[in-house]
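Questions regarding the structure given below will be posed in turn.
Removed: one protein chain of the complex. Kept in place: all other protein chains.
== subunit A ==
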Amino acid sequence: MFITDIRKDFYEVVANQRVALLVASDIDALCACKILQALFHCDQIQYTLVPVTGWQDLGTAFLEHKEQFRYFVLINCGANVDLLEMLQPDDDSIFFICDTHRPVDVVNVYNDTQIKLLIKQDDDLGVPSYDDIFRDDDDEEGDDSGNESDEGSEPSGKRRRFDEQYLVLLILSTMTELMLMFHLFHRREILFDYEQYEYHGTSAAMMFFELAWVLTKDTKDMLWWAVIGLTDQWVHDKITHMKYVTDIATMQRHVSRHNHRNEDEENSLSIDCMRISFEYDLRLTLYQHWSLYESICNSCYTSCSFKLWTLNGQKKLQEFLADMGLPLKQVRQKFNSMDMSIKENLRDVIEESSNKYGMKDIRIQTFGVHFGFKNRFLASDMVHAAAALLESAEKDESNSDNFIKALDALSRSNLERLHSGIDLAKKKLMAVQQTVASCICTNLILSQGPFLYCYLMEGTPDVKLFSKPMALTLLCKYLLKAFVHSTRNKRCRLLPLIMAAPKDVDKGTVIVVGIPPESETSDKKNFFGRAFEKAAESTSSRTLHDHFDTSIIELKSEDRSKFLDALITLLS
């Protein structure tokens, strides 16, 4: 069931209890977790935090902790599957689920006792009504009586006795059967429509920030984490642009509420205090921690608009820089060492020139933070740094080690961790750009009919980076954008993309990701989850649907070709 009053129905329920937090591995979940941890520290609510990376992890963690805890809070996991059936909990376990994955499973919505959803009910949900999906018990008994009378009518047929009673019963039973079949068919259709497309809702970090605001315990740190959670959804392309702008406006109200004290000159805050400001900043990834040139070359938006994998594209970039009057020497320097005269009007200058080159949306609404003399970060910088730390492909680091590192990087006191994250993010972005360039230049993207397909061979440089789901999804999206800009085939531009990369060489598995087609008005709804399930079933391929996003699966490399064939027949 949906929780209406988050303070009364969630916070006050767990106030004197011990809680287990099961947190998924994405940045939005990390930010939500930090906000909740800060609230729990305030009120001395004892908790245990366990990171989980997939359904199996979730099951194991639940089994280990179910004896000791009654209340479980699941962050960014658990809403889109029948949780009670999967975990088989005791009757007194209560689950609070704050998850951005949609659609929310109908059993979770209509369960009144054990599952509480920390999701806003008007959040674009479209849940089918109760009567459409669940029938009362009488009609199920009608089904049984229909069966019995069937058996009764058989011997009468053999004995060739047309008893009136039997005839009436026969007609009634067929009618109820037909109604039941119709209802079941209707129900299946409704559920199919409801569960067909997978998408994302409001950020979990924003939900918990709202809880903090209702409790009037919100601080600037929590606000900043909420902003990072929202930006993560935008950077990884999980929400539409409209939703992003709406949510930014909500955050902007909170930011101005926190900032109004700065306005008078006499009581100005110390330089070490945290200041969050609204920025209409450039869409160049990490540009303030890199050189401007590198940032332009490695940001998806600019690289695709210029088509920087071609010689022509490189020339255009040089023209663009010349048009703005920026000397190459300055542009290749670290951003902080650029001349002040250039940095002052940089945003407006870039916006003007990029309009000429067809890049209308070079600026995006976002927030930046500023504390101390040296430390200025944009929200997207933090997202990229934390994502790089979360999925760093070092050999002897487990998933939970990376989770802890990424969680630490989000605090203001761990700046070296954050800077190491930014360096890793730079390497990751460069690897992504190089892979995109090589895929486009060597025509590795093949059109399979209803979708595009690309397979990263084992010897590709940096292929280890792409064995992780978030990094592979990012590569996938950049690749699709680049492909759309570079291909002349109009039909191919509207196709979705499936990408496969080797995950574990010893076990012989690949990770497969599917993303919806690229368009201006895309609603980011992904149908590959169901498609993958059906294809795996029909070919009995050995797949592992372990990730919380159903459009990311693991597959044995030998089954790759038959799986793809099944998908092609399914989707065409």
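One rule holds for everything that comes next: a contact is a pair of C-beta atoms (placed from the backbone, for glycine too) under 8 Å apart; a residue touches a chain by one contact, two chains touch by 3 or more; residues count from 1.
One rule holds for everything that comes next: contacts and distances are computed from a predicted model.
J.: Can you match the unshown chain of the complex to its UniProt protein name from these: "Transporter", "Alpha-1,3-glucosyltransferase", "DNA replication complex GINS protein PSF1" or "Protein YIPF"?
T.: "DNA replication complex GINS protein PSF1"
J.: Among A:6, A:50, A:472 or A:531, which one is in touch with the chain left out?
T.: Missing-chain contact among the listed residues: A:50.
J.: Decide which residue listed in A:11, A:40 or A:453 touches the omitted chain of the complex.
T.: In the full complex, the listed residue that touches the missing chain is A:40.
J.: Among A:318, A:355, A:411 or A:519, which residue is in contact with the omitted chain in the full complex?
T.: The single option touching the absent chain is A:411.
J.: Just the residue numbers, please: which parts of subunit A touch the chain that's not shown?
T.: Residues 18, 37, 40-41, 44-51, 64-65, 67-68, 398, 400-401, 403-404, 408, 411, 413 of subunit A touch the chain that is not shown.
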